[in-house]
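Read the structure below first, then the notes.
Note that this complex is displayed minus one protein chain, with the remaining chains in position.
Order as written gives the chain letters A, B, C, D, E, F and G; numbering starts at 1 within each chain.
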């Protein structure tokens, strides 16, 4: 039963063919989304320019092309993450305007101009091995309207590299900090700024790094209180979370 | 060597008793904080009204009273978390104006008016057992200037309770969502709003909840991308993180 | 806004003071439970005789008495689990008709006759240390209308004790099997019957039993396919799950 | 020594060539299955139409063909799970009537009509990545006689999709709910229905999902009491468990 | 139905009042232990002098006294492990001949002479903190008939202490080796002897010893192939396992 | 300095060119193995017929051939475990008399007759997937002189299969019991016999079997006290441990 | 057989009553420590001034007094760690010259002057809660002859505090760095110095700090290569390890 049906019911009540009491009983059984949920969702996507997203792993090249095709057909922006090189070429053949970033394994089809968010979002990473995750965050954030400042290779073992970036750090409205191994960079960074630090543990490391668990735990236990953490290697999620803060910003300013 | 000494050095350079080249060598050895760090820290506290914080566990009642006394002596706000009942009375005898909340085990000495942040911060919890953590978050957030909206006992096993709160949820600039056991509430909430959701796993549960690990993992794996997570039972940290978002807000608006 | 308000709205549509189109917009904003959720919940409780439940840990004796009092005031059955001896006496003073079982730490106030479910529910446990969990399951199940058959102390180290109970096992419609340590009993039992086996790992054991994890993993890995598992020590949940099967039964037969 | 031999022994007692006392001593040494076990097993398979099952992993294509051949020779239904594409073709060449489902990696040879079970069994999954597990459950359940209702892609991040299915959910006698990542779907679903929910964690996810552990723990800690859990990715086991409930049903009705 | 009933049935067959075919049907339904299991168990205890055992934790003093009383009433030996001091006194008042060992927390009532096993059983421990576990093993082993040689405080950090005991080590038929912390003693010992080494991890240690897990893992990974491991702190089990080897011995020699 | 040098030293003492006091100082510095260790090791191998062993994983085919060649050159028996098919052919070309067992991935060169040990050693496994581990145990045990009785596919989900083997079980001097998944077979078997049960967890299973951890924990927590456990998949170690028991046997009988 | 006996044997060889060949056979059976091990140990203690150490946990006050008494009787220094307040008073009554440090729970009886080691050993800790561990390290190190420089409360959340100590850090020959929670301090410190950093994870923290595991993992995964780690809370071990480096130093300089 969809919203047309609800309207139909209300008209029947108006017309006297259904009593209010009977109408109420039937309303109680309506599936919830018929009360407007789906539309709200639709509106939100149109208003915010949030892209449709395809998560690559576990999908065949053919499936990725097909889903990409269907999403692109709706006219908005499309982002695919963790896409293999062969899937990227396959999509590229169909959509020559798609930008493929081999490092972060992202595919971006940017057709709709996303409204620019004020200020800057800093994306940091500790070492060059963290770059794929950092770039996934940066590219996603740019597609979502952020002015991204990349600050890479500033691991705590050479503290001067990080300290040299203090002006950029303190100017940012928010920071995404990616690190594997000992996961110490977010805590150290958070001690240098007032803005929120979104920590992204990466699966970089070996032995007792346990695929990012060591870094994840370090981040969850950060002494600095302006740190929150997302899943291991989840650069995409960090960018979405950072952007969601500004939906709050807009609402407050309206 | 403190900043007086730097000034002294610069004056000696001006006066010609030290060459610029020699002066530079000596500067390279200065402890860093002498270059102004400590002051910045001090200024920040004055400007933001962030209270001095005492973490109770592992401290004797006498130690808590003593530290509280010293901090209160600086004239600002003081917050003590996870304070035992006996420590609370001991502090209360010395500072009758201190507010003790037995549920969240917080002690608040609010002398300085914190500037009000715009909009609302929603604090949710799944069950009544999560209340101590939720209240630690709420009380901390209020002390930091937030208008807190409490939405308690809205666990996913009775979904209608949460859905009934949709207006308050969608109006909030940010949400702190506390849950133990299956930790499902932040993901479900995040699907209903655009604002950022700060997930706080609680150690509520038994058996395979492993003191909050089950909830923590569920939150880190949330399908909704507008979720970031803090440490188990860390209501204080969630409130600080939520407030740090608005330091960003202010900077952007200036 | 409650269901009275919905009715009021529908009457206004009937009376022509609100158009169906406007009515529909206002409906879309109604909190969901107003569309009947809460009532359904209420009806369900009345129809099935499922008791109100209080989970004891983390509550003071006073709180337990107070909640018990409030729930009992609604006229239905009340069950409290994991209640301390002192809380039990405190409740007992107020409600002399309450039955306290010290072993399972349950308190039962059975005022309303629960409809008897057909057939039997077997509750097994491996050793005497598993009795508290098994009894929590059995007492809960009885309150929910099951005819419970207790088969205790039938651990696999003395297989003949279990085999001697084959008639009772094969007659049961469902079996709740509690075991700690090696957690082998559910798998062995499931191989002897066709009915579903609900496995309850208990925290009984020491060393590498890790508070019930060893038993939990063994149960999740049961070779027999008619086994599903609930949380460690969760006798209450096992009984509820076993009873929920018969809500299915009733629906099919109607 | 088989049951013919027991009969022979009893006849010898009748004929007086063996005394009852000696007969008893020899009986005590009989292998147990000779006392009828094997037959019961055989009868059960014939009566219930439960298929013979082959678990694919760790077997060569040749082995799978050979086992399939032997099982098919007994005239009943055959199910093979987690079968590779090449093994599927190899079996298909020998048995053209076998149905291969590439998604769930199942092979079904359905020769014998399984008696239809009354009512419906709902199979849900959170996302499209959970489909292989959900389909393994659905196909197994159909072969076991269930009327399966598939409700896919209803993850909690978009709650309206699940709520829209409430009629189908509440009509089902039992629900199998598959989810990876945060594993929240079974708890949310269980709050909407009275029927039992069999939760199947899937290994879908990355980082701190730990191959399904996060989902598994969330399910074991479900606040809703009508949830029990099977092993990670164990769609087959969930279907068998759901069907075992109806062996109980039949017995009660007889 | 007990074995008297089986005899009765066989007599009825002999007498012709029951046909062999009917008799066979009824036999198939007999509970298994009626076919002699229970008696074998009883005989085994009588023949081997294995004591009845009470595991103390989780039992009240009263319960321990009561169980001890019942077991002692059967005339054999009784062993209680992990018994508190107060429970020990309570039992001691009733049975003055009981030997209480405060270190290992064992209570022994040795009324029946256990047949002496040939050769020696060496019990080793790494440090003085492992003594309670080692003594539980030694006292149990003595009660089971072993000639126990205690070799204590021979941890690998001072290798000469162990090497000095080589004659006693190489003479033993079997060795029980208890160690916490790094758990290295069993592997080192096993390299010096040909006899089997039963490794007992103890919960001695702190930090990353994780209550014996570090030692347990070290023992399971022993490079020397003549090592098998029992549960953490399970001195009792090690002694039983060591003694079970000699049931094999006797059988072979008969 | 080797034993020739010790002899030389003692002769010098006899000849009076070194005083006993000086001789003693020099002895204190001798490397230990020079005091006869290596010879003892050598003698042990000759006396017991224990084969030289090659552990395959992590070695190239060429390395395996080379080591095999060198070991075979010493005239004794050689056993290689976990050998790939290609390494097996390579060795087979050089040593046509080598027996390769593809299932257990063992290579055996049996030139020297190992003295037969009295009685039987039973090797059990739960399912066909456990066969590689069970066969590694059985083949190793045979090479070490045991009369092996194989009892396969007797998992606890079909208990009658195990019970049917009771005579063979109770006759064995020792039992090696291999099981993956729920790991219940050793505990159940141990309850049926008096002989020692050596439990071998296998990495068979999926999901929460965690590569054999579930089975390992179940075995360590076995309620039956005549169980000790070796590492996951360690069939070789179980066979060595079982054989080491009989070195004890021999010593006692001498 | 002790070293007197060896001398006796050598004299017998000199006297011709034992042949060198027979003497050699008997030597091969000597317990190893008789060849001088124990003496070496004794000498080492005398030469290095390493104290006798008592580990307090798990010992009664009486036992600690008794062991302390015995050790003190040998004339050297005595150190007791993790001693309760009551045990400390009990020892203090017997040995008034003993120094008790309540914070680190150490007892020191320093009678023998330990040779001073050159240079300084820096002991750092992140927060005041880490003080007990840091002081255990510092007090142990001082007793072992180190000039200890304490640098406390320099956690990475306020980086300037650490940077301000750069001169003291770079002058130290070695650094012991204690930290709980995120465990980031050792990695950050190691990036500022060339000397070795001995990392000590502390059990300070809550929730996902898991009693020091988070800090331990962070330290093991330190990007800076001049970091090695000891057990959680093991301040004593860190001090011993740091001192052992200088035994190397001395040997090289001799």
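Basically, a contact is a pair of C-beta atoms (placed from the backbone, for glycine too) under 8 Å apart; a residue touches a chain by one contact, two chains touch by 3 or more.
Remember, it's a predicted structure, so these values are computed and weren't measured experimentally.
**Q** Which shown chains does the chain we cannot see touch?
**A** Those shown chains that the absent chain touches are A, B, E, F, G.
**Q** Where the complex has a chain not shown, which of E:18, E:134, E:178 or E:219 is the residue touching it?
**A** Selected residue, touching the omitted chain: E:219.
**Q** In the complete complex, which positions of chain B touch the hidden chain?
**A** 3, 6-7, 10-11, 13-14, 16, 19-21, 23-24, 27-28, 30, 32, 35-36
**Q** By the contact definition given up top, give the residues of chain F that touch the hidden chain.
**A** Counting over the whole complex, chain F touches the hidden chain at residues 29, 31-34, 37-38, 41, 55, 57-58, 201, 203, 211-213, 216, 231-234.
**Q** On chain G, where is the contact patch with the chain that was removed from view?
**A** Missing-chain contacts on chain G: residues 44, 48, 118-119, 171-174, 194-196, 198, 216, 220-221, 225-232, 236-238, 240-241, 244-245, 247-249, 251-253.
Simple rule for what comes next: only the chains that are shown with their structure count from here on.
**Q** Check every other chain and keep only those touching both chain B and chain E; list them.
**A** Common contact partners of chain B and chain E, which must touch each of the two, are C, D, G.
**Q** Chain F and chain C are one sequence twice: same or different residues at the contact, by the over-half rule?
**A** Over half shared, hence same.
**Q** Mind checking the centre-to-centre distance between chain A and chain B? Centres are C-alpha means, answer in whole Å.
**A** The computed centroid separation for chain A versus chain B comes out at 24 Å.
**Q** Round to the nearest whole Å and give the separation of the Cα centres of chain C and chain E.
**A** 39
**Q** Need the CA-centroid distance for the pair chain A / chain G, whole Å please.
**A** Each chain reduced to its C-alpha mean, chain A and chain G end up 50 Å apart.
**Q** Among all residues of chain C, which ones touch two or more of the remaining chains?
**A** 32, 158-159, 163, 207-209, 213, 216, 220-221, 231-232 - these are the residues of chain C that touch more than one other chain.
**Q** On the basis of the stated criterion, which chains touch which? Give every pair.
**A** Chain pairs that touch: A-B, A-C, A-D, A-G, B-C, B-D, B-G, C-D, C-E, C-F, D-E, D-F, E-F, E-G, F-G.
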